[in-house]
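On to chain A.
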Amino acid sequence: MLLEIENLDVHYGRIQALHGISLSVGEGEIVALIGANGAGKSTTMRAISGLRRPSTGRITFGGEDITKMRPDRRVVAGICQAPEGRGIFSGMTVQENLFMGAYTRKRGAQLNADLDHVYMLFPRLKERRRQPGGTLSGGEQQMLAIGRALMSRPKLLLLDEPSMGLAPMLIAQIFQIILEIRDQGTTILLVEQNAQQALSRADRAYVMETGSITREGTGADLLVDPAVRDAYLGVA
Partner candidate 1 sequence: MNYFSDRWHDLLPNLGDLVVAGLTQGAIYALIALGYTLVYGVLQLINFAHSEVFLVGTYASIIVWGWIGYAAGDGNPVPALGTVILLLGAGTIAASLVSGGTAVLIERVAYAPLRRKNAPRLIFLITAIGASVAISELVGELTNRRPWGVPLLVEPKTQFVIDPGMSINPAPVTNLQIGIVLSAIVMWFLLDTFLNRSRFGLGIRAVAQNEDTAALMGVNKDRVIMLTFLLGGLAAGVAATLYNLKIGTISFNIGFLLGLKAFTAAVLGGIGNLRGALVGGLVLGLVENLGAGFFGNKWIDVVAFVILVIVLMFRPTGILGDSLGRARA
Partner candidate 2 sequence: PSDKSGDNGDGKSCTYKIAMMGPITGDNAGLGKPILQAVQLAVEKHNSAHADKCVTLEQADDKGDSSVAPGLAQGLVANASVLGVVGPAFSGPTSATGSIFEGGKLPIISASATRPDLSTKGWTTFHRSLGNDASQGPAVGKFIKESLKASKVFVIDDTSDYGTGLSEESKKALGSAVVGYEQIQPKQTDFSAVVAKVKTAAPDVVFFAGYYAEGGPLAKQIKGTGIKTTFVGPDGIKDQGFITGAADAAEGSIVTCPCIPAEKATGTFAADYKARFKEDAGTYAAEAFDAANVFLDGITSGVTDRAKMLDFVNKYDKDGVSKHIKFDAHGEIAADQIVIWTYDVKGGQIIAREPIK
């Protein structure tokens, strides 16, 4: 397993957001994490990236214990996140934002090739290359956040609701891109409200409720699980 989380507790102030969750992500997998608002999905992501320190529990990455590692070290180790809310550097241009994604990498031809790749995936970004990130529309910012995460060439890519705020057509495209990235060898942990889409692409998935993991299984299994259908897939 590439990423392993054991028994993680995370608090916000006196509020406990995660109650002893354990999950794992294997090399080359797409793992989805679904759950209602406030279930603790983003908190889990933040804990993996090191933005939140767990009060108990252990996180290992590639066999190494990273529970106490600084967030910037984790990036070097190969974990990169496109966070919820996008976290665009609003004063930097689109291109500078993308270069920030490659902050820990060496400049060179490889980097420029990756840049071109991102521009190919999102032509809109290329158009807006010199526009400050803060003036992009919501959806454009989402593209930028994903593109930026790709620029770090992570071993493990964390995507927190990548489809949020995207137009239907783009959503389909994003999921297509996710599959492509995986095929190029990147492991992906995906948080999604769009459970239908997420589960149908994921190798495995976890369901979170009020800070705990209540169910896990392959994407296909969960997709047909009646309780999951009832709660997350809507009545359609």
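Observations on the model:
Definition applied: contacts are C-beta pairs under 8 Å (C-beta built on N, C-alpha and C of every residue); 3 or more make two chains touch, one makes a residue touch a chain; residues count from 1.
In picking the candidates, the idea was that all candidates are chains of the complex that A comes from, given by their letters.
Every value quoted in this text rests on a predicted model; they were computed, and no experiment measured them.
Here chain A touches just one chain among 1 or 2 in this complex, the one numbered 1. Chain A contributes residues 49-51, 70-72, 75-76, 80-81, 83, 87-92, 96, 99-101, 103-104, 132, 134-135, 148, 152 to its touches with candidate 1 in the complex.
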